[in-house]
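The structure's right below; bear with me while I get my questions together.
Missing here: one protein chain of the complex. Every other protein chain is in place.
Naming follows writing order (A, B and C), and every chain is counted from residue 1.
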Amino acid sequence: MPIKNGEQFLRSINRLKPSVIYKGEYVTGNLSEHFAFSGLLSMQASLYDMQGEENYMDKMTYLSPHSSEPVGLSFIFPKTKNDLRRRRTMTSLWASRHHGFLGRAPDYMNIALAAYASAADVLQPFNPEFADNLKNYYVYCREHDISLSHAFVQPAGTRLSAVTDSFEDSIAAKVHEFNSDGMIVSGAFLLATRAVTSEEILIYPPPVLTLEEENPFTFAFAIPIDSPGLTLVCRESYVQGDSAYDFPLSSQFEEMDTLVLCDHVKVPRDRIFLYGSAQAANELAYESQFHAQVSHQTISRYIAKTEFFLGTAENLARLADADSDILNQHISDIIVILEILKSLLLKAEVKAKKNRWGVIVPDKGATLVANTYFPKIYPRMVEIIQHLASSRLVMIPSEKDFESEVSLDLKKYLQISDTEAHKVIALNRLAWELSASSFAGRQVQYERFFFGNPQHVTNRLYQGFIGREKLIKNVTRFLNL
Amino acid sequence: MPIKNGEQFLRSINRLKPSVIYKGEYVTGNLSEHFAFSGLLSMQASLYDMQGEENYMDKMTYLSPHSSEPVGLSFIFPKTKNDLRRRRTMTSLWASRHHGFLGRAPDYMNIALAAYASAADVLQPFNPEFADNLKNYYVYCREHDISLSHAFVQPAGTRLSAVTDSFEDSIAAKVHEFNSDGMIVSGAFLLATRAVTSEEILIYPPPVLTLEEENPFTFAFAIPIDSPGLTLVCRESYVQGDSAYDFPLSSQFEEMDTLVLCDHVKVPRDRIFLYGSAQAANELAYESQFHAQVSHQTISRYIAKTEFFLGTAENLARLADADSDILNQHISDIIVILEILKSLLLKAEVKAKKNRWGVIVPDKGATLVANTYFPKIYPRMVEIIQHLASSRLVMIPSEKDFESEVSLDLKKYLQISDTEAHKVIALNRLAWELSASSFAGRQVQYERFFFGNPQHVTNRLYQGFIGREKLIKNVTRFLNL
Amino acid sequence: MPIKNGEQFLRSINRLKPSVIYKGEYVTGNLSEHFAFSGLLSMQASLYDMQGEENYMDKMTYLSPHSSEPVGLSFIFPKTKNDLRRRRTMTSLWASRHHGFLGRAPDYMNIALAAYASAADVLQPFNPEFADNLKNYYVYCREHDISLSHAFVQPAGTRLSAVTDSFEDSIAAKVHEFNSDGMIVSGAFLLATRAVTSEEILIYPPPVLTLEEENPFTFAFAIPIDSPGLTLVCRESYVQGDSAYDFPLSSQFEEMDTLVLCDHVKVPRDRIFLYGSAQAANELAYESQFHAQVSHQTISRYIAKTEFFLGTAENLARLADADSDILNQHISDIIVILEILKSLLLKAEVKAKKNRWGVIVPDKGATLVANTYFPKIYPRMVEIIQHLASSRLVMIPSEKDFESEVSLDLKKYLQISDTEAHKVIALNRLAWELSASSFAGRQVQYERFFFGNPQHVTNRLYQGFIGREKLIKNVTRFLNL
Partner (left out) sequence: MPIKNGEQFLRSINRLKPSVIYKGEYVTGNLSEHFAFSGLLSMQASLYDMQGEENYMDKMTYLSPHSSEPVGLSFIFPKTKNDLRRRRTMTSLWASRHHGFLGRAPDYMNIALAAYASAADVLQPFNPEFADNLKNYYVYCREHDISLSHAFVQPAGTRLSAVTDSFEDSIAAKVHEFNSDGMIVSGAFLLATRAVTSEEILIYPPPVLTLEEENPFTFAFAIPIDSPGLTLVCRESYVQGDSAYDFPLSSQFEEMDTLVLCDHVKVPRDRIFLYGSAQAANELAYESQFHAQVSHQTISRYIAKTEFFLGTAENLARLADADSDILNQHISDIIVILEILKSLLLKAEVKAKKNRWGVIVPDKGATLVANTYFPKIYPRMVEIIQHLASSRLVMIPSEKDFESEVSLDLKKYLQISDTEAHKVIALNRLAWELSASSFAGRQVQYERFFFGNPQHVTNRLYQGFIGREKLIKNVTRFLNL
């Protein structure tokens, strides 16, 4: 059974019973009925349904080299620029459904996993078994259309404990035992977004350098989300209610973020991708060109989101009583952002290059710049929505109010020219969720730190810039120096 | 009974039964027990208590010229610069309690009412009765320490209806009847902040110009908040729970904003301050120097809020693992803001001038600039908190999680150096509420539009600038033109 | 004789004796020996030389359909995307020579003229003679490699005079007479950049709407730069000396800007492209897609300039003693700009479309955004250079100082680590000219207003945005409105 549909996905999710803590208590019952997850699960289900729909299937799947059945295009090892374009068509279609609000729609990790698997042979010199595990796991996920989440980061200060404390006392994530059955892992990992509604999780922290020959603080693996010893601690949900009128965004797109706790989690032998060698861990990260590959999906997502902001801004501008020239200057800022993102995406594809594994990699310059540019400019879009929605944002009635005794008054007083109150308020509520709600705040912060601390992202861009020496000499030659 | 204490205030609030709609339903029962209002009411009660406390009473009250009993200093007609300083001491003390988060702490309207009352005689030529009503109402509020709210603005487009539609059909706020008993008013008014937890409300929309000699669209009055025909429609509450650990700000400072609906509200004769004359309405607004007087309170509030941001930023910086030099550059931006606000406040007082009513008015230049500067710079402070809190903002456990089965893990993994997890998370939760939550979003938007559309506020500053011609000539003379 | 070389160009320029006023006096003698023009003329000559050099000729010329001899690629009517790429290769090569500092290198107007000529048939219904004139003039310029300048704008307020004053008194540019010999024109035109060192000038003001059937305020023509009645009034030159060490930029790239005065200038019949019809003038402007075509050259120029800033910034950073992390954050901003421009250029070409005249037009979205983006971001690059050069910019010795008695002291004290004083100062002088000199100031202002008032440029972008309705509906559909 290759690509899933929504129903299959929901069935799988409800069958799994991960250990999830929400406000101090274990979540019981079907996740699809829990207020914090039901909207998100419906949205994810609709994504899975989409890929099987007649008018989308061709654009969203390809035939598995393994089973000859249709599998998701986000799993493809792109070998040509056309493959890249097909993959982008697929990610764009999903992004147009979730309007870019899902930072962790399943295609994100599908692409990441394909990137790792394509470079799996870099692990051969370290441990051929790991290379095979990775390749096999990729095939497994692709053929079962697994919804995968991940955790890469450890809480501040814990990694340091690998070098300052005894192995016993260390709170850095670590492997207690590594043997023929597998390995036993403990540790904490941050920001596993959408983990609760995933089927599996990949854990792959950046390696810690130690003196041991077999470094117990370096590893990577993937396991089912309901593996014993694995606990997901949720932040509070930003779902404010299930009225799609009142909460058009959070009722559908609220990805939960979690802290992952591993307490002597047992990882089967065939699910281990890395163990003991920081060098292997670094080489896999570097050689897979993970960043450039997933950024290809990310830019599609940025574009869908920017288009949603632009459409909202235009709708709001039609309600505003301010000078349209000033409004247009604001809105034009969004047009500039949109056009820039589209151009970066185009360059990422047109200037893509084949790597040593025979896989086409989107242009690094364009992808690194997109990852630097968007997180900085995103708050500006939020601000524009605030400006356009103006003080009307501060007091917005709810759907229920339109059914209350004052319903007629609301309709009378809150219409704006020809626009009915019901529509005015719908747009204001959207503006609120988009620009001022907890949902909005989390999106701002999430985009800002999507690829890590902005300073590090900028340094990555700076270090990765190609052509520096040429430009330096360009100037010294000009000066005859 | 002059100044109230908290208990008296709560009793009064619970006795009043205003018509309040929350999510489509009328609120019943004691407001002080309603989740959306209980925290705010406790906070307000603590403000009232404060003014009677031994070490504050001298600084927060003065002896009523009427009753010789202590009344709140925010009611004073300042006659000397020292009066201004005393009033500021009072407003600063309240602001230091609510840390600037209450845009509508009662002192705001106390000062506004005093400003209007001080210039009441401007109404004599129009109707001496109105002048008396205003003065008497001011005394009533002062002597009973009334908690007053207000509504000035009408929904977009409704005012226009005064000129485009027949009186019958017009949806502009209007007086149906004006007779010896009083007047009957209908209309909608926006953004009555904290109205639900107030005792009275002042309604004073900007006048609409019409051709009638007795303009039925121009009026002002104050009535008890539970007057028949008056309905308050709430937005959803941003109180997320009553744990002060989880929600340190919204659990205490969530002022509710409301839409005020008047349906044939009967205003007694002695509560009418304006009727029928747009000129009278404009003169009262202008002569009372309302903006400059309330801004005196507002700047104190800005300062308290900025200090709270600065303290939070410093606490967060101690947890951050980033380069302290870059953090300090961020934090220094808040120091600059704080120092500028303090200087503007000082100038407002030192350069204050007596007006024709014998009342001292804070310097207009300093107050207009504060009102232009702070709304624009406030989002920058929010952004600094986001930067300092970094990606840790995205996943924050709650109080209950610390009491759950994973409590020990949380304590182990989330501590940072010497700072216990419990404190780390408390600071992160504060940062969240301050910079990314719905509460934060509403604060940003509220500050931005506090004195109206930013463009209008800037125009007010531009038009009010004194010394323009001198500076223009300064330059033409320099050029010998 | 198709493409010129530098010597031919200089000979042509020196033979022409345009009427040029510099600081109140007519310029006499060879322009190539005048301090204000000699550097610029050398630079232009080197551009002309370049296109005939062995390793460039193929990339910079194509065979004239007329003469089968090589003519400049900037004259091409692009029929395929490959033509666009060839044209861009040509403009990039010139831009790499003048590093983007020449806003009016000859290829700019070559492309503009080709755009107009390609759409000349739009004039057929108005006057077939004009259509022929335009096509013939284009061929003439291409086959003689004419260096063309232009003037489009009239001084503020003069155009209005076309409607407010009598024809006699009007100071709007106007045609006194139109007959079988040609026409007689008077008026003033602004900002003819590089006109003094051009061979011909195209004058094409935006039409003024009047009631006359034969509108005397609407016309376009091209004439030799030394035509009687034509006077060029110069601003002061920013050439500060001819030492390329001291003034690496202004000694080569100082384009002169002029005010063009026409006093009864006689325009021969075959040089008239428009007369009497505002509609014809507007259609030619619109149908030629002038903006999109010249922007293709402009983006190449932006890229060359940005690369020069980046190279300079990197050189300066190596001298700076500040924290390299902060410097890299600054420099990364330039990397982002560069990558964005390159992506926009790529999109302009890849998404180019054929118009009704069979000519390929660069993508409008990408070109409009480039024209909006660069003028706003350019000052940021200037600021970065100021930051990197720091206070060292304020005191920089000159070449002569290195030959003076204190030469040894300068060498001793002004070296930085391994970098000799001579190089340190060369870089500082470059930084000065690039970021703080009159030359720099004029560049900032020139870029800012290159395509007109920034607000108008933004409005052009806003109005030209394609897909607005789709995005608006995208959102209303999402909201089920």
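Quick note on the criterion: contacts are C-beta pairs under 8 Å (C-beta built on N, C-alpha and C of every residue); 3 or more make two chains touch, one makes a residue touch a chain.
Source: prediction; values computed, not measured.
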- Note on the structure: By the document's definition of touch, the residue of C:S149, C:T197 or C:T231 touching the omitted chain is C:T231
- Task: Tell me which residue among B:L160, B:A278, B:A320 or B:L461 touches the hidden chain in the full complex.
- Result: B:L461
- Task: Among B:G157, B:G365 or B:P379, single out the residue that touches the unshown chain.
- Result: B:G365
- Message: Applying the definition given at the start, please give the residues of subunit C touching the unseen chain.
- Response: 21, 23-26, 153, 155-158, 171, 188, 190-191, 231, 233, 235-236, 240, 246, 257-259, 261, 263, 319, 321-323, 326, 379, 383, 386, 390-406, 409-410, 412-417, 432, 435-438, 440-442, 444-446, 448-449, 452-453, 455
- In the full complex, subunit A touches the hidden chain through residues 323, 325-326
- Message: Even though one chain is hidden, which residues of subunit B still touch it in the full complex?
- Response: 99, 244, 248, 307-308, 310-312, 314-315, 325, 328-329, 331-332, 335-336, 339-340, 342-344, 346-347, 350-351, 365-366, 368-369, 372-373, 423, 426-427, 430, 455, 458-459, 461-462, 465, 468, 471-476, 478-481
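FYI, only the chains that are shown with their structure count from here on.
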- Item | Central subunit by CA centre of mass proxy | A
- Query: Quick one: subunit A and subunit B, Cα centre-to-centre, how many Å?
  - Reply: 40
- Centroid spacing, where centroids are CA-atom means, of subunit B and subunit C in whole angstrom: 54
- Query: Residues of subunit A touching 2+ other chains?
  - Reply: 455
